[in-house]
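Only one protein chain is missing; all other protein chains are in place.
And now, subunit A:
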Amino acid sequence: MDHKLGEEVNSRFGKRIGEALADPQIRRNFRNALDGVMAKRAEQFPDPDELWQLRNLDKAIRANSLHKLPQLLEQLEQQLTDNGIQVHWAVDGEEANKIVSDILDGRGVKKIIKGKSMVTEETGLNHHLEQLGYEVIESDLGEYIIQLAEEPPSHIVAPAIHKSRLEIADLFAEKFPDIPYTDDVDEMTHSARLILRKEFASADAGISGVNFAVAETGTLCLVENEGNGRLSTTAPPIHIAVTGIEKVVEKLSDVPPLLSILTRSATGQPITTYFNMISSPRKEHELDGPEEVHLVLLDNGRSAIREDDELDATLRCIRCGACINHCPVYVRVGGHAYGTVYPGPIGSVLEPQRLGIHEAGKLATACSLCGRCGEVCPVKIPLPQLINRIRAESNEAASDSTVRGHNSLRNQKEVLTWKLWSALYCSPLLYGLFTRTATVLRVLAPSKLGAWTRYRKAPKPAARSLHAMAARKGVDHE
């Protein structure tokens, strides 16, 4: 990765796409991995009616959370505080990082173990802590692999999905010359487990994300498969959870339907191996658990997204990655091509809003509007509609737009093209003249049409337009 995620997204997007498409190994890795995960998801939803009902229910739960967001966040803070969990508020990533390092400062903390957290990717927390001299170790296997490789995640659920088994074996061989080479998945996992066990035991603090924060009870829910989330949040004396403000849900009873659709949509599992409900630090009579628990609630543009009546649906996202897994663009270019923390369809909607159109609006051009993402989204985010909306925000935003950097991709050549197009297609006279000219002069139609003809022959106008043929055949015209 040539630089930090979320910077120069627009300007480097084309180059990154070109590089990704030119790498057959990357394309194979993504195709193989995503074929598997799509098939597993499909197996989990044999009954379309049940899926339909569950999606409607989960959409309603998430919409309700966002509708009542300010009051639920207040309730969450109160409940967590009552439970002994310390709550911190961060407007942006920088503030969140500072809150975390301030908690750790002067406590003799050297080693920090991390459970998987996309929000801390958003804030660049690892980098911040490493600059201050802390040792930060990712404990999710996928995150651990990419930390070894010094790469950012390429997928929000499966961060090392761009790597094949053999590439990981080579990476392990390079980083751990003392361990005999193996490309057996179980043996590699075993090696990583042995290494990470020691880190869990010796870590001074643990950092995790949150999947659902329950306002009613002050419970932080964490969904995971490897037990690393549980160890990161229980073994060290300090646990800091970092999450976006939109992750709050109103009631404990909101959690089961969300959890059920999350695991099935994400990895095709009926339930994950671990589901953690963190409700307080260690109590007096208890033998284990952290001595203190903190929650950092990050805004980072989320409140602004909530202001828009259509785009607020972005915040319903439960980060399952199903839209990414089913995207025909993502499967070909992979996660790194986007240059942002969140790739794929949800990234193409969220990142232009979070970073601004001027920084990341072009992501929305990498979509054929095929509709697969919207079809599989467990909380029914109308992703194609929102991607289309981001395109409008890029070029021709409404006068009351609240989207950062709106209209910043508007260019005069394109504006003129669409103005001419509109004039032509609005006037039956001009349009008729155009089709007659094009059909009569069809032999003069260009055989090269830029990039179109790198992959295809150019279409030729017909000898007569449908208008002309219908008139000639005497088809009724009124």
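Note that in this section a residue touches a chain if its C-beta (ideal position, glycine included) is under 8 Å from a C-beta of that chain, and two chains touch if they have at least 3 such contacts; residues count from 1.
Everything below uses one rule, namely that contacts and distances are computed from a predicted model.
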item: Complex member absent from the view - protein name from UniProt, among "D-alanyl-lipoteichoic acid acyltransferase DltB, MBOAT superfamily", "Linoleoyl-CoA desaturase", "tRNA 2-thiouridine synthesizing protein B" or "Fe-S oxidoreductase"; value: "Fe-S oxidoreductase"
item: Residue in contact with the excluded chain [from A:52, A:181 or A:452]; value: A:452
item: Residue among A:128, A:162, A:319 or A:372 that touches the chain left out of view; value: A:372
item: Option touching the unshown chain, where A:149, A:195, A:252 or A:438 are the choices; value: A:438
item: Missing-partner contacts on subunit A, residue numbers; value: 17-18, 21, 328-329, 332-333, 365-372, 374-375, 388, 390-396, 414-415, 418-419, 421-422, 425-426, 428, 431, 435, 438-439, 450-462, 464-471, 473, 475-478
